[in-house]
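My structure is below; once you've seen it, I'll send some questions.
For this view, one protein chain was removed and the others were kept in their places.
In this document, chain identifiers A, B and C correspond to the written order of the chains, with residue numbering beginning at 1 in each.
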Amino acid sequence: MTVMEQRGAYRPTPPPAWQPRTDPAPLLPDALPHRVLGTAAADRADPDLLRRLYAELVRGRRYNAQATALTKQGRLAVYPSSTGQEACEVAAALVLEERDWLFPSYRDTLSAVARGLDPVQALTLLRGDWHTGYDPNEHRVAPLCTPLATQLPHAVGLAHAARLKGDDVVALALVGDGGTSEGDFHEALNFAAVWRAPVVFLVQNNGFAISVPLAKQTAAPSLAHKAVGYGMPGRLVDGNDAAAVHEVLGEAIAHARAGGGPTLVEAVTYRMEAHTNADDDKRYRADAEVEAWRAHDPIALLERELTERGLLDEDGIRAVREDAEAMAADLRERMNQDPVLDPMDLFAHVYARPTTQLQEQEAQLRAELDAEIRHHEDEPDHRDEPDHRDGPDHRDGPEVNAR
Amino acid sequence: MTVMEQRGAYRPTPPPAWQPRTDPAPLLPDALPHRVLGTAAADRADPDLLRRLYAELVRGRRYNAQATALTKQGRLAVYPSSTGQEACEVAAALVLEERDWLFPSYRDTLSAVARGLDPVQALTLLRGDWHTGYDPNEHRVAPLCTPLATQLPHAVGLAHAARLKGDDVVALALVGDGGTSEGDFHEALNFAAVWRAPVVFLVQNNGFAISVPLAKQTAAPSLAHKAVGYGMPGRLVDGNDAAAVHEVLGEAIAHARAGGGPTLVEAVTYRMEAHTNADDDKRYRADAEVEAWRAHDPIALLERELTERGLLDEDGIRAVREDAEAMAADLRERMNQDPVLDPMDLFAHVYARPTTQLQEQEAQLRAELDAEIRHHEDEPDHRDEPDHRDGPDHRDGPEVNAR
Amino acid sequence: MTTVAVKPATMAQALGRALRDALAEDPTVHVMGEDVGALGGVFRVTDGLAKEFGEDRVTDTALAEAGILGTAVGMAMYGLRPVVEMQFDAFAYPAFEQLISHVAKMRNRTRGATPLPITVRVPYGGGIGGVEHHSDSSEAYYMATPGLHVVTPATVADAYGLLRAAIASDDPVVVLEPKRLYWSKDSWNPDEPQAVEPIGRAVVRRRGRSATLITYGPSVPVCLEAAEAARAEGWDLEVVDLRSLVPFDDETVAASVRRTGRAVVVHESGGFGGPGGEIAARVTERCFHHLEAPVLRVAGFDIPYPPPMLERHHLPGVDRILDAVARLQWEAQS
Partner (left out) sequence: MTTVAVKPATMAQALGRALRDALAEDPTVHVMGEDVGALGGVFRVTDGLAKEFGEDRVTDTALAEAGILGTAVGMAMYGLRPVVEMQFDAFAYPAFEQLISHVAKMRNRTRGATPLPITVRVPYGGGIGGVEHHSDSSEAYYMATPGLHVVTPATVADAYGLLRAAIASDDPVVVLEPKRLYWSKDSWNPDEPQAVEPIGRAVVRRRGRSATLITYGPSVPVCLEAAEAARAEGWDLEVVDLRSLVPFDDETVAASVRRTGRAVVVHESGGFGGPGGEIAARVTERCFHHLEAPVLRVAGFDIPYPPPMLERHHLPGVDRILDAVARLQWEAQS
């Protein structure tokens, strides 16, 4: 039986041959988001997993803080922080097998890092020395995707291809609440369901698309309620409860792996910082709202669970923090080094082989750069400057790096 | 209060302040399509309405047959017939008030005609003498729309604009089952729900998008189940039961008129003929399937109801058929006249005023046509030929007019 | 040019003022897009408008560009004049089908019965250190689409004048706003705004006799700088700012090139298939026997827009323009 033949065999039939439609109930999410921490379900959770999640959350928070600091120092062009959303970012990375694929959006560098990517490579896009700073095939992390929701059909296609090949690979695609309004979201979920592709969609509903609150984005009971319209299950989860996100994603992935097809997971969370460093969130939300969410901090939630259950003590917390600091120090140090750039790279990867036209343009730029070097050599002060090493451009005005 | 402020006041709040989500149950369709004819509900139906629907169904069937015949005679470039779907086409037209707007897809000339459009003008697109053959404002019928689902956001925008102006206007937009897969379907429904726009979406699920059966289009329990994902009610109706379609659309329109926002209606029907005259449906479906649907013919269903209840007799049926024949004869006669074309129209409506560039091109074409005329005048045989009157182009090969 | 300069204003402010004046004068004008409300747009062009005119007139939409433009079509069909903001150049692409198949064609399809007075504002071009997909020069796509007008301001006054003209136009107009000029300042009196400019007129920004630089939008200041620098080489360059790509002002451009006998087209957009080909071809058709050298083009390379740290190598700068001027076969000078 081919992959394609596994689809339900709908045939247009007139009444009385009409079948009652598939029962939609199992596809609908619960009324309230699923929670584990602080509930009886936490007892069933694997302590090692909880500790790993905790360590990664702390690292993640530190990573976000460090990246934001680097932005202030002009070392990054822009940084869209995931502070407050670390539970989603981290659980998404940890729940996958090595052979699986992650499709992050532009806000998800943390998830890519938690999956094992070099943090400096993950930040290349935002530093501005190249677009994608890593080989997607190495850790099976697709490029951080800026055109919203466009990565979702990619995840579907990859998962479908893997299934066609008979490989046991699941794709997990991340998208924001705002991104669900795009046509590509719709088309991706529909293809996934029709093809029963092994893909899981995680919507991080952080309440805003830049300044636009969810109420202007959708009138649906929840974003997870969109799932039934594609014929896949929709799940709602507390996005600040790392154990719950991990559990719900884990079930969805297992379902996909078993040939059950895609799942849509909505994680309810909150963006604690501005959209990016260039954004001014005072314009569109009240401090009180942000403060209210502080009481539901993903790290605090997990820390409380672990300490109350005696799975973590002061020493353990200190060790985790020290590890995070070491990561941050390393990141800081490496990001403080200027990247070495070769302007000729502009022409290297447009096509497999540059066209004659591009070769001409390459020669033109090379001649210009040679002339620049000669010019520098004439001025003794500059003789020691590295060639073609450019710093980030000068910027002014609000939001020039808004993404 | 402005239109915009009427939206539900979602605020991102952490637990325990989480509200249980809106109950999705009222937004979900019933398991089986709604029916009126042949059920107890038929007793409640207005006899006059049923008779009007019947007359229009018969006219509609005749109109489809006539248009198909005109295609065979080369009088139309192509015709996508709605034979079998007349109940949807006709109910959609009759359920609207005069001030309301209809947004048809390319298959819905019948609906436009039932709304009052001159059938010749409605066929202009398919004859090929111009694109839209009528002034959309005259009968409030938007242009027949070929790029699938792109008319849906138009309907939403128009309904929204009317509401902003305080006008009591509802828009009804038609789309096929295939069209629901397009991103524009998703974006239109989402905008409609967020804006609570007075718009109703009618999906004619006729089982196929050209050759592609519904099972390859969606895995959803029904297309109406998509509604809950936008926060609007979804209704499922027997698309061959004119009374049921009229009732369900009527309720949805009343709901929209009262400020309740949009509804998604899925009508289950069947395309009895090939996709267009240029299509070969033997390639993708069995005769038996088509035959099975013949037993559920929209005209027969309504005729049975009317005659059984004594609302229609032989004379009544004859009168209706004669009226339909007269319409067809008139259509045939008028379509057998060559349209008078002015090639200069090519430049007349590109912009409000032609650019100098277009004026130059206009002059060029005029000179060419003058030369052509001079050439004709030199050959006495052609002297009586009307100027610039072009017939439909020569066509060959399969599906060149597939749309 | 006759305005009394009161204080310098930025292009972003002038654009905002144009929207405000249009909203105030004409109740059918509606501004819509992502983040145009409370935030005032990511470039702050719509700052304060939602407060002044309310959410019904200045509307934060859901995040879906085809939906934004598609609903704008319906609104225009009902008599409104929507002004749509696309947040960045590359994020207008999802709306491409609506733009090409409906916005550009609706008047034609309906024999004039359904004109669509829609303004589509698109911040475009690079030079601001934006990460990928935030610096595309997409004008070639719009130019190749009959039924659209395409304008792009290079000065604060033109930003006001062209945007007002676009909104007033009964035809759809794509207003390409050069991102890197948003904070450029001019002496411009916001209380006596420049008159609405008719769409379709180029302007000579600098008179010169040796050769003509034909340019628009973000490259205008670069060309003016190049023209200054060229004086040292003995070249007196004329600079024509097209302002409107569609319709194209053949008269002004050809008159200049006939006078100078040499021309270079300058733009950021990639060269191949970019606006420069059309412009060079038109000029050559009209001025062939006045030309001492082929019309040359200085454009972005034929590559995807580079990352921030490399963009300066991509963007046409003064040196590259002067190099092209030097290649205008001066030895042939009579």
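One rule holds in what follows: a contact is a pair of C-beta atoms (placed from the backbone, for glycine too) under 8 Å apart; a residue touches a chain by one contact, two chains touch by 3 or more.
Everything numeric in this text was worked out from a predicted model, so none of it was measured.
For the chain missing from the display, the contacting residue among A:84, A:183 or A:231 is A:183, taking the whole complex into account. The residue touching the chain not shown here, chosen from A:142, A:209 or A:301, is A:142.
Annotation: of C:105, C:121, C:149 or C:164, C:105 touches the absent chain (contact as defined above).
When the missing chain is restored to the complex, the residue among A:34, A:160, A:216 or A:235 that touches it is A:160.
Summary of contacts with the chain left out: across B:15, B:38, B:250 or B:343, the touching residue is B:343. Contact residues of chain A toward the unshown chain are 2-5, 130-132, 135-137, 142-143, 147, 150, 152-162, 164-165, 171, 183-184, 186-188, 190-191, 194, 345, 348-352, 355-357. Taking the whole complex into account, chain C touches the unshown chain at residues 66, 90, 93-94, 96-97, 100-101, 104-105, 108-109, 132-133, 136, 140-141, 143-147, 246, 248, 269-270, 272-282, 284-285, 288, 291, 293-297, 302-304. Where chain B meets the missing chain, the touching residues are 77-78, 125-131, 146-148, 178-179, 181-184, 209-212, 216-218, 280, 283-284, 339, 341, 343, 345-347, 350, 355, 357-358, 361, 365, 368-369, 390-403.
The rule is short, and it goes like this: only the chains that are shown with their structure count from here on.
Chain C has its Cα centroid 35 Å from the Cα centroid of chain A. Averaged C-alpha coordinates give centres for chain A and chain B that are 42 Å from one another.
Touching of two or more other chains is recorded for residues 61-62, 64, 66-67, 94 of chain C.
Residue positions of chain A with contacts to 2 or more other chains are 181-184, 216-218.
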